[in-house]
Structures are given as structure tokens and as C-alpha cells.
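Below is one structure, written out as C-alpha cells; the observations come after it.
Every protein chain but one is kept in place in this view of the complex.
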Amino acid sequence: MDKQEIYKLLQQVKTGMVTPEEAVLQLKMQPFEELGYAKVDHHRGLRQGVAEVIYGASKTAQQIAGIVASLRSTGQKTVLITRLSAEAADFLVTQQSEFTYYEIARVGIVGKIPKPSVKGKIIIATGGTSDMAVAEEAALTAEALGNEVIRMYDVGVAGLHRVLSKLDVLMQARVVVAVAGMEGALASVVGGLVDCPVIAVPTSVGYGAAFGGLAALLAMLNSCASGVSVVNIDNGFGAGYLASMINQMGEQQI
Amino acid sequence: MDKQEIYKLLQQVKTGMVTPEEAVLQLKMQPFEELGYAKVDHHRGLRQGVAEVIYGASKTAQQIAGIVASLRSTGQKTVLITRLSAEAADFLVTQQSEFTYYEIARVGIVGKIPKPSVKGKIIIATGGTSDMAVAEEAALTAEALGNEVIRMYDVGVAGLHRVLSKLDVLMQARVVVAVAGMEGALASVVGGLVDCPVIAVPTSVGYGAAFGGLAALLAMLNSCASGVSVVNIDNGFGAGYLASMINQMGEQQI
Amino acid sequence: MDKQEIYKLLQQVKTGMVTPEEAVLQLKMQPFEELGYAKVDHHRGLRQGVAEVIYGASKTAQQIAGIVASLRSTGQKTVLITRLSAEAADFLVTQQSEFTYYEIARVGIVGKIPKPSVKGKIIIATGGTSDMAVAEEAALTAEALGNEVIRMYDVGVAGLHRVLSKLDVLMQARVVVAVAGMEGALASVVGGLVDCPVIAVPTSVGYGAAFGGLAALLAMLNSCASGVSVVNIDNGFGAGYLASMINQMGEQQI
Amino acid sequence: MDKQEIYKLLQQVKTGMVTPEEAVLQLKMQPFEELGYAKVDHHRGLRQGVAEVIYGASKTAQQIAGIVASLRSTGQKTVLITRLSAEAADFLVTQQSEFTYYEIARVGIVGKIPKPSVKGKIIIATGGTSDMAVAEEAALTAEALGNEVIRMYDVGVAGLHRVLSKLDVLMQARVVVAVAGMEGALASVVGGLVDCPVIAVPTSVGYGAAFGGLAALLAMLNSCASGVSVVNIDNGFGAGYLASMINQMGEQQI
Amino acid sequence: MDKQEIYKLLQQVKTGMVTPEEAVLQLKMQPFEELGYAKVDHHRGLRQGVAEVIYGASKTAQQIAGIVASLRSTGQKTVLITRLSAEAADFLVTQQSEFTYYEIARVGIVGKIPKPSVKGKIIIATGGTSDMAVAEEAALTAEALGNEVIRMYDVGVAGLHRVLSKLDVLMQARVVVAVAGMEGALASVVGGLVDCPVIAVPTSVGYGAAFGGLAALLAMLNSCASGVSVVNIDNGFGAGYLASMINQMGEQQI
Amino acid sequence: MDKQEIYKLLQQVKTGMVTPEEAVLQLKMQPFEELGYAKVDHHRGLRQGVAEVIYGASKTAQQIAGIVASLRSTGQKTVLITRLSAEAADFLVTQQSEFTYYEIARVGIVGKIPKPSVKGKIIIATGGTSDMAVAEEAALTAEALGNEVIRMYDVGVAGLHRVLSKLDVLMQARVVVAVAGMEGALASVVGGLVDCPVIAVPTSVGYGAAFGGLAALLAMLNSCASGVSVVNIDNGFGAGYLASMINQMGEQQI
Amino acid sequence: MDKQEIYKLLQQVKTGMVTPEEAVLQLKMQPFEELGYAKVDHHRGLRQGVAEVIYGASKTAQQIAGIVASLRSTGQKTVLITRLSAEAADFLVTQQSEFTYYEIARVGIVGKIPKPSVKGKIIIATGGTSDMAVAEEAALTAEALGNEVIRMYDVGVAGLHRVLSKLDVLMQARVVVAVAGMEGALASVVGGLVDCPVIAVPTSVGYGAAFGGLAALLAMLNSCASGVSVVNIDNGFGAGYLASMINQMGEQQI
Partner (left out) sequence: MDKQEIYKLLQQVKTGMVTPEEAVLQLKMQPFEELGYAKVDHHRGLRQGVAEVIYGASKTAQQIAGIVASLRSTGQKTVLITRLSAEAADFLVTQQSEFTYYEIARVGIVGKIPKPSVKGKIIIATGGTSDMAVAEEAALTAEALGNEVIRMYDVGVAGLHRVLSKLDVLMQARVVVAVAGMEGALASVVGGLVDCPVIAVPTSVGYGAAFGGLAALLAMLNSCASGVSVVNIDNGFGAGYLASMINQMGEQQI
């Protein structure tokens, strides 16, 4: 039962077609039936998207292969696997014909990355080249969920001209994901240039007083630019997923 | 020059109607002309909205009154003033006919809160009644920017039935702002129930190991629910502004 | 001299049968005689339970084997070894006929897990599958001490229906151990659903701003649910031991 | 619907007397009816106890008086108000005939503290006299909920003889609440002397590197004694409530 | 004995005109004679500058007046007093004819601010207007020490055009002092635009996760721009003093 | 376009020879042309120095070799590579004839270290021998940029005579770089002895409460000596670069 | 029973004159008799000194006066009261003829400061004048306990000549107490100059990254000088007491 169905049900309650008791019952029964499935999918709520997501970190290669097979057998075209080790990928490649492993992002994709289903563009910008692993996790997630992604890497604020020279690209974005370690200033600078939501991802890149991403995290939380919000350190998947959610809002009718 | 105009300009560049040099020049000159104005408005980029915003914390009552007068004289219908002390409000009420002061939120509004300009609804939920000050700052901000806001206060997770009993309301939201102090679990619970973006606002409510909002902040950053992002502790304005930005995306055509 | 004997002695003092001086002397002499034994058992006070516990972390396989042999020779039926490395387990299996190694929990048990000696049930719930190592240490500890344990794994709050679908099981608990990393919200949610003591165990699961369990620890300490208390990060043994202590209180008569 | 009723209902489901659907419906409807009441009582689940509890910190004297009146009119004999300011107490004393204010603990009690309903004793120990405010909040909470409380104040570990001289008293406890600031060693020392659960409450007493209770909190979490768990800094109410819950477990039959 | 004299002495040692023993003796005796004076002046080594500096925070108005009188009697033309309370200033104004109090900076100056003695310019930039107190302490310090200072306030990175519109001014600087709270990104952005040393001053401006200047401090320490170094939070004096030291290096001949 | 050219351009604007529009255009076009190059050089603004710098940490040996070849082909005489692993150095030595690897500093230099271009001396002092790796990174950076460097290692404050015995050397410095871990007192002691800027570099040397350089960092930020500023923990390059910038200021004419 | 008596008793055990049982009994009974007294004296074990100490922070003026009277009636010549507020002192002066209040140190002394009972000298050094409050608490404590104290204030390391000019005084010390805030370097510098124990006291003096004494505390713990140990932030009493204990060791014969 996806969001549309739930909404329809609730409107039937309003018009008296369904009693509140029945509606509550239907809503509450729902999770029970879904339960087996929910255990397969640790990333809640992706069911309505074009891709299914598996969090690879705590699973063996065999377990992942099993889940992928089960998903594909139900017709799922694209399966995204995050935090996938190179070893597990080596095993998967022997099991799946349509499998691609993105080493830097530690992401595996079974099936094809779908064509973008909406016109809006997501821009993923990074402060340096070392932030690329996190940025790619975000980018591949957004692409697997049906979005067009523009990568704008190594535009750190210490060389402001690099950001400025891409101002026209930045301004086409419906959402920007700003990925940066060290002082994390990219989020503020980008947030000051665009009018759309900026999702800031601090990375653990840096040394010394970077304290594993804490410096960038605090800087981003304190951004004086409006429209900036923050996800966990190195959480590329979370940023890509949220960016997709926002980017696809324009198409939905409620 | 708003985003649409900029976009138009850049497309003229693509078609050869404008040379890149001219376009860059136009873009770069723009800030110069705006500069005087920008000093008035510390919240960048609100120009396109229905309300103008003044950050009241670092200004005297006289300064605020002056800026309000200047804005009103240019035809601005609604002016929102955040972090406004009761003393400054006492002064403003003697200067402005259409002034309302919201004491709990420490927000003042000159002119009328506009009618919602989009159909989507923003839900602002809080864990406890003590989170209300921050929540109201978010709610009034979103309302002043032309959104319909539904308040859902005191639905903390220790009494889960309160959240569940409002499931139908929650599901109508295009964006949810989850405001909570202490353990900040509200963001995760709400994030697990809805399919739309959740903006989490940690508050400094709590004592002892709450460490002025740090506990809630860390919990929210680590939320295992997808679609959750976080703003600074007690940053009700930031959450309301971002919620408005996302809520109004559906209407924009690119 | 166990707690009952001490209590009897002290009542003899009250009734004048024993002078305070004699009583104090008896009490104080006690540790001297026990001393050799106490050095064997680093977990104080387990003597009255059905199992003896060895903390394996700082001991060689040979030392552990020696202590086990010594305990078994005095008639001890069950010996629990926590933080036992796979290497040490490999050695022990060659020394003991009745030895089982639980790899995930890093726990070894010599002898049989006893039948539950009380009717109450301990529920051990986890937020995710990665919290299982800590949860199993708690579960095996409680079982070795004579309790019935119900495992309820992967019921994290981002999928609330999972917790709710097991409400009837939760309500049978005399004690709940809530094991969770990341944002640690499970303790609050469970604490809001049951009427019995909840022992919260933060785990070091998570990344970035989880800071090795600190986020979960702070969240659990700030839980707005009543009846929740917290043990050290990853301290499954401590939680299982305390849960057993509480679960068995109903049987004791004072 | 209290825990017994819920349990009965669920057993009817097992025996087929009630369908699962009906049961879920009954369970879920329940919160709706309770909702008005739950808003009155921010401390969930105290309904089954002898006292009702109001958290006074975020309420005006008038609001508190209103809630008290409403509770008394439904026959509630004892009402406990925590974090009650002296000012609010001054007002309440003019409204209620049976009102007592405990200044040190900042607790007010309307009605009589009930006679202990169980035989077990709760011992509340403090490291120093400055920990007394927190300890009294715990003690009065436990007493209002129907427990016998023994106060054992100023038995800090730097004068070990003080603890030892009260060994016989300590050994009668079914639960010990150990309240201490500074280095928080009391929890470990007491935990090493008794066989019952120890609830440790760090206090913000101390200066310099005490960091507002952080030193005591960390020490208590790291206690090498078994059976110790920790609540939030200065959380006397939470400790008293949990102690009562454990102390009364022996009487409950499931 | 200033640096030039010391250098001369040491060269006499090299050429054999003075024995090392004599030189060491002369050097070491020096502090003894200066000692009384050094107690007057807590800011070591300002003797060679045009102004003498008094740290006002830990002194009474009377003490400060006494020191000022003593300094003026020896011919000192300008005396700078930092962290001077308004109350102490009220007293000083009655004692000194040529006294000016700068309320925002909490700085008092006795005598005239000297004309710049070098051609180089120091730019003091701030992120917001609330950073002005710290910036003015830096600016007045640098001016009192004989430098030309250009103030460039409220050029925070969230409105990048403000910085860019002053690029030509920025490029004239021999040293830039970048004063900013919140996310502290100004240092990185400015550091990326100029070729001269940038002294970053984090301020305690901000709320929530700004943690009293910690966020800005960490961001500035992690700046990816070269040529940036950092002083203590709110240390305007230190930045102004160091900026003066660097600015005046070009004139010195060694 | 270096700083001199930019300055000339801006003066032409002042005199009316160039319109502001043209000037801004020229300035803004500049980055575009440089962009490819800027990607090669992650250390902004070194173009005007005698050496080009490559940050080796995030690059493969092949990538580094490629960049070096490209730089050398444009006539660059000296190339400095920081954070260069021994493995990458082993590869580079097979590719470049004039390559030297400094193992302790993890620095590689292609070409010759140039003769000092200015008379001023930079002193690099360390507290202990274990700070040498960071100190050498600073020293080699400064040398590669054309400065004379005097090394003064192992002069920690616990043996004050070591610092004092080198007082004459210290006094010849135009800039001092003070490198120290543990308690970081060297910066304060040196800052109290010299009249020139002191750049403090905390190192991660130490154990226990050194917390990876945090203790030294805080101590240095709190230095009561004037003229001291701080760079990131272990940031030898940053200190050497800034020291060079300051040391060469005397020669520049504006 | 003081330490000498206890030692005598234990030697009687060795020679068989007393059975171990009797000895233990005597030792254990001791605290009971002392108990009333121990409650008066919160600073354990001062009984053998010439002064009795009262910790004034948590007591009313009336309570303090009562304890003083009780002590004086038993013949105690000197009573030291630490953390005594000016208000309480105002009351005490009306009750006691021989009472002196030291305002800076917040210490009151009833009776006369005794003549030094040992030849050794304790030196109390401070980094700045603002550390004087803590230093005086240490100095008065040591004096009240019968020691000769030499004050050496304002000898901070940024003016090294001040320390050096007092080298001869420093070298006469049997113990040095080094009191400093900000960067806390004094402990290391003094520790490197003397051969006796150095007790370091971090103070909460400073601002910004001093973090209430944390910077000084960490620096002192990391001191590379041998013979340095640390007490809590601002703990002048503890340092003075320990210094007295060490200073008087030379006289004791065991």
C-alpha cells in the first residue's frame, strides 16, 4: 500500500465510505503483510521507487546474492547495493549477468541505471577530489532512483573561481548535494549562490583538528546560508536518497 | 534578477544570442546593484517570496523599525522579524499599525500572514510542549512565506499512541518538521512513518547529559530513517524556510 | 556466606543472640577465606547463581582452561566465558567435552545452559541486525543464569510496524533489554510501550557522528520514557546480568 | 486498559476467542480514549501506581493547580509534583488543603504519602551532603509510589568506614539508588557490597573537571561492579520511579 | 635593549669584540632592570611600538589610571587599554584629558592614534555585524600601533557577491584579519582570493552547535586555503598585534 | 595574471583608463583560462613562487608522475610533493632524474632546492625529536620556496637551557615555526623570547591525554605570548608556506 | 587512632602479641567512634595536622559558626574555612574574636596561622595575577597546616626572564605548586628547572579555547617534565594540602 493508496483510503473515511475503524484496521494490518519484505529491505520506503536498495555493510556476499535473486525474480529491474566490499563484489560478478561494481563509491548495481523519470537535475558538488567516494555514493543512489545527476567535483572554496565558473550549471539545479570535509565551507558558499535546497554531507576527509569529519559537520550545521540541512558524516546514500525525494516532488500530484 | 531571469539569460548564451562574456558581466554586475538592499536583508534570497525577513537578534528596536518602514514603503506586504525581544516588540507596536508579536516564538509580523499559495501542507511536530518555542518560529516562518502549516505538538515517542493516532494527518504532509530535545527520537519515528522529506530540529530542551541539545543533534544525525536531514540546534527559522522551499517546488516549472 | 546467611546473622544481632562485635568479625573474616576464589571470578557475586562467569578478554586460553577445570572439579555445572576469542575457543574445545562456542557473541559455555528457574521472561530487542553481537552476549548471559529469554531482533524504530506487530510479546516481559546503536531511539519507544524496567545498551554500531556509540548513549540517557536505565556501550554481559537479577527478584522472599 | 487486561485479551486471541483483527482494533482504539488524560500526565504509565505525577518544570502555578484539581476530583489520593519552583509552591499552598512542599528536593505532594505497599526496602545513598537535593527527589518519588525508603546520606568513598558501618542496613535493600557527583565512585563501591540492582544517579555537584556531572556519569557507566545501571545526570525522579518499579516486582503475578 | 641592540651585541661577539660570557651576562641582566616595567606591561615586547598596551580585564579603574599616568610621565604618547569595562572607562574619562572609549570594542585609548608609519594596509573583514566587537578590538590595536586599517564588515560567504564586489580592496592588503563566528568560512574564502597572510579570528557569535566559537575555530584550523593561521576565539587584540608585526616587516632592514 | 598585474589593472580603473566593467570582466575571465592548471595544483597561489607544490596524499604514483612531467615541460625548475608515500617515491625515482625523497618528512623534491632569494631567516624549532617529521615538512617547504631555514630541534621547555643556549640564533629569525606535541609549551616560551611572528604547529606526538594533538593545539591557541598564531595539527606544509610568505614580504614593493 | 598507633598495633600482630582477629576488630571499630566527628570534618585525615579544615561551600554561616565553636571548645587552635562567601564571613566576624577573612582566596581562618613546624619551604608560583585567587587558597592552606610558603606570582612563561630571575628562590623549594590558566606552560617550565615534586593546578582563567581550564589541564597532564602531577581545575586547597603532606615527610620517622 503506497502513499497514494493510503491517501485515497483516508479520503474515503472523510466521505463516510469507510468507517474510521475499518481504515485504522487496514492501515495497521498492512505492516504485518509487508513484514517479510521489510526484512529484506533495510532502507524503508523505497518500494515506490524504480530501484530497490540493499545495505551491504553487514551482509555476506552469499546473503546479498540471495536477496538480489529474490528481488529480481519478482521483476525488480534495478537493485542498488551500498557499502559493498570489493570481495563481495567479486563474488556477485560471478552470480549476476547485469552487475556493475563502482569501486570508489563501493556501490554495486544489478540491472540498468534507469533513465531519469523527472526533468529536474540534482547537482553533486565536492570540495576536493578526496570527497569523491562519498559523492559517488550519493550520485549513484540518485541515478538508480531515476534522477539526472550533474557531477561538479573539486570546486572547493579556496579556489572560488572554480565555483563561480560553473554558476550557470549550479543555477539549473533543483537540489544541490554539497560534499566536503576539512572546513566544510562549500555548503555555505553554494547555499549563498542558489535558491534551491542544499543537502550538506560532511566527510571524514582531513587530518588533525578535522576530527574525523566533526569540523565539517559543525561548520555545516552553523551555515549562515538559508536552505541548507545536513546529514551524517560520509552519508552519501542518505543525501542521494533525500535529494531524489525532493527532486521528484514536482511531478507528484496530491 | 531572480532565478528565472538568470536561467533565461543562460539559455540565450546557449543559443548564441548572448556572448558568454556579456552574460558573466550581467550576472556579476547584479550583486553590486543589490548591495544596499542585501545589507538590509541578512537572510539572502528571500526576495522572491511573499515575505521579507529580518533577523532581530543583533539589532536595536529603532534599527528594526527603520528597516520595516523602508521595506513597507517599497510595497512589501508582510515582514517577518525573528528573535525579537519583548522590549523591541513593545517599541514596534507603537510604530506600526499592523504589527503582531508572538511571544513564545519571539517572532513579530508586520502586515498580514498571506493565504497559502500552494496546496501542499507542512506539518510541524514536537516531542514535548517545551519544544514549542522553536516549533512556533518554524511555523510562523513557513506561514509568512505562504504555506499552510499543521501543528502537531507533544507527540513524543514515549507515548507512541499519540503519534499513531495522528497517522492520517501525518500522511498528508509534503514536508514534516520534527522538533525535539532530549533524546531526539521523534525524527526517526516520524521518518519511519512518512514518505516525504523530514527536517529535524534538535532543541536545547533537557538537562544533564542533554548537553544543550547535543544529544538530540547526534541522535538526529544518526537517524536510521531515510529522508531525514538536520539543521542547527534551536534553528526554527532555518527549518521553516527550508520546508517552505521544498513545499513550493511542486508549483515551479523549469 | 551468601546474602541469606548474612541477613540471618544480622537478625541474630538484633535479637541479641550475637553481639555486634562478633557479627562484624564474622562478616569481615569472610572475604579473607573467599579471596582465592574471588581472584578466579572477576565478576563479583555470581556465586549464588547457577552459572559461574569468566571474563575472557585478558586471559590466555591456558589460563581459562585452568579456571574452568578448577570450577568444574568443585561441581559447578555451567561456566560462562565472555569476550572469548575464536583462537582461545579453538583451544578450549580440545580440553572440554561439553563446550559450545557462540561466535557472534564471542561467548563460550561449558556445561549445559540450565532450564529457566523462574517464570518471568526477559526480552532482548535490537534496533538492527548489526547489534546482534552485543544482544547475544546479553541473551546467553541471562540464559546461563537461569532465565527464559525471548529474542526480538531488528525492530528498529524507523520501521515502527515491526515493534508494534510484536506488542503482545513485549507485554509478557518482566524486563526488556533494548540494544541499539546509531540514534538509540529503541529504548525510548520500547520504554513507552511496556510497564517493566528497560535496560538500554548503546552499541558502537554506526559511523560518522555515531562517535563509537556516544550518540546512542546520550540518547538513551535522555530518554523521556520512565523506567529506562543505561549500561556501558557494548556491555551485553552487564545488561544480561542485571536483567537476570531483576527477573529473579519475584521468587525471593525476604 | 492496564497491562493485565491487555494480557487477558491477547490470551483470548491465542485460544481463538478473539480474532487478531478485533484484538488489534481494541488495542489501537485504546490510546484515542486515553488521549485527553495522557496530555495531563507527562509521565507515562503511572496510572497503575498509588500516586499520579506532574512534571512541574514547564508549567505555570495555575496550570498545575488545575491539573491537581482535576486529578483529585477523580479520586486520586496522592499527587506528586517534581521540579516545582518555590513560587509555584507558594501559590499551590493557597489552593490545596493537603499540600506539602519539600524545598530541597523541589517536590510538592498533594495528599498523603501512602503507607508502603510492599515489604522490600529501597536504600538511597549519597556521596556527600550536596547530593541531597537529587536524592530527596528520588526518595519522595519512591515514597509517593508506595515504597519504604531508607536514607543513607554522606557516605562518600573517601571515608570508607561510613559505608562499612552501615553494611547491615545496605544488605536489607531490594534496590539501592546511589547518588553521587565528583568522581562518582559510590556506585562501584556499593555495587561491590550488595547483591541487588544498583541505580546510579550522577549529580552535577563538583567543580572544574567535574564538567557538570560528566565525570561522575562516565565513572558510573564504567563501573566494574555488576548490577549497576545509570540514569541521566540529576535525574532523581527517574531513579526513584525505576527503583519503585523493581521493588514492587515481587508482588506482581503474571 | 631592543632587538637591534641585541643583534649588534651578538655581531660583536662574532667578531671577537665582546666575549660570549660578557654578552650572555648583558643579555641576562637586562630583564632584571626591566622587571618593574614588565609588571606594568602584561603584553610583552610592545616596547618598540608607538603604543603601550594595558590588558584591562583583571585590573581596577584605579590601577589602570595609575599605570597610564606612569606611562605618560615617561613620554609615552599613546596608551591602548583592551577589555575595558564601561564602568572603568567612566572613571578614566575623569582622570585623563585625551581619553577616548570605544564601547563596542571595549577599548580605551589615551592620547592620539598615531599616523600610519608604514605604507602597507591591514584589512579587517567580518562575516556579520555581530562579529564587529572583536573586529574593532583588532582594528584599534593595529591603528594604535601605527598601521592603516581598512574595515570590510558584513561580507559573510552566504552572500558571496559582497566579498567579490570588494575584490580590488582586498587585493591591496598586506595582511588580512578574517573575523567570523558560526561556520567560519570567511577565512577560507578570503584565503583563496588573496596572496598575503590571513589571520583568522573565530568569534563566539552563533548559537546551538556553534558551541561558543568551537565550530568556527575548527573550520578555520582546517582551512584548505594556504597562508591562513588562527588565534584564540574572540582574540581581537592578538590578531591586531600580529597583523601589525607582519605589516611592519617590510620596513625593517636587518 | 599575478597580484602585480591585478593591482596595475585596478589602478587603471581608478584613473579612468579602464572601465570597471572591463576590469571585472578581465578579472573574472582569468580563472577560466587557469582552470586546467588549477586542477593540477591543489595548493592555490603558489604560481608566483619558485616551486610548484603537489599534495601527494590522495594521488597515485602514476598521477603524480604525470603532473610532475607536465610541470617540468613548462619550465618549472622545482616541484615539491608533500605527504608522499615511500611506495610512490620508489616509482618516481625511476621516472625522474633529479628526484630526492626525504623519508622522515615524507616529502619528495624534483629539481634543485633553489638558493634563498631573500636575506631573512626562518627558524624551525621542535620540542622533541619525535616532532621532526612535521618540522622537516615545514623546513623543506620553506626551502623549496626560496628561504634560508635554520633547524633548532629538541629544545623542549622541560630543559630550558637548551632554548636559552640558542638565544642568539633565535634572535636572527624573521619568522619562527614552533613545532611541538604533548603540552605545546614551546610556542609560548619562544613567543616570549622573540619579536617576530611565531607560527605554532601542534603535533599528534604524545599519548593518553594528548588526545592526538588536541592538548598541544589548545595550549598554543591560549598562548599568553603576543605574535603567536596556530595552524592545524601536523600541518608542516601550511606553516612552512606561511613562514615563506611572511619572510618574503620585506622584498616586495607595492 | 592515628597512623602511628595503627602501625604499632600491626607490629604487635606480627610479633604475636595481638591476634589478627583482635587487630581487625580494633581497626574496624575505630570508624564507629570517630563517626560523629568525621561528619563535622569533610576533609578526611587532617586530624594529625595543626589545623582543622571546613569546606564552606555547601554550609550556611550558622552551620559553619557552630562547627567552629565545637572545634574550638575541644582545644583546636587554628580552623581553616575554604570557599567561604563574603556574606558568611560577615556573619562569622560577629561570632569569633580571632577571625580573619582573606577575600581574594575566599578563605577564613579562626585563630592564628601557626609558625612553620618544618624547615622545608613550599613555593607557590602563578602564571598571571588572575591566578592569584587559587594560589592564595593553596598558600593559606599550607600555612595553616604549619608550612613556610614563598609566593612567586606573575612569572608566566611568556616573560621567561621573570622565572629565571628567581631561580635561586625556586631552588630552595622542597615542593612547588604551579598555578596557571590559559596554556598552563608554567608547570613544564618550572618542572624543568627544579628537582623537587611539582604540583600543577590548572585554573579556569582565560577565554575562548581555554574552555574553563581544560586547555591548562591537558597541557599539565602532558608535561614532558618529570616530577609533575596535577590536581583538579581551581583546586587550590588540594594542592596546598598535598604540598604540606610532602613537605612534612622529612620529619616523620617510621
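When the chains are written out, they are named A, B, C, D, E, F and G in that same order, and each has its own residue count from 1.
As a working rule, contacts are C-beta pairs under 8 Å (C-beta built on N, C-alpha and C of every residue); 3 or more make two chains touch, one makes a residue touch a chain.
Every value quoted in this text rests on a predicted model; they were computed, and no experiment measured them.
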item	value
Residue of C:T78, C:S130 or C:N235 in touch with the missing chain, whole complex considered	C:N235
Contacting the left-out chain in the complete assembly, out of F:A57, F:V169 or F:A209	F:A209
Hidden partner chain, residues of chain F it touches	128-130, 154, 158-159, 161-162, 164-165, 207-210
Interface with the undisplayed chain - residues on chain D	127-128, 156-160, 164, 182-185, 187-189, 191-193, 206, 208-211, 214-216, 218-226
Those residues of chain G which, in the complete complex, touch the missing chain	3, 6-7, 10, 13, 23, 27, 43-46, 48, 119-120, 167-168, 171-172, 174, 192, 195-197, 199, 217, 221-222, 225-233, 238-239, 241-242, 245-246, 249-250, 252, 254
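To be clear about the criterion, only the chains that are shown with their structure count from here on.
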item	value
Separation of chain C from chain F, taking each centre as the mean of its C-alpha atoms, in whole Å	56
Where chain G touches two or more other chains, by residue	28, 128, 158-159, 164, 208-210, 214
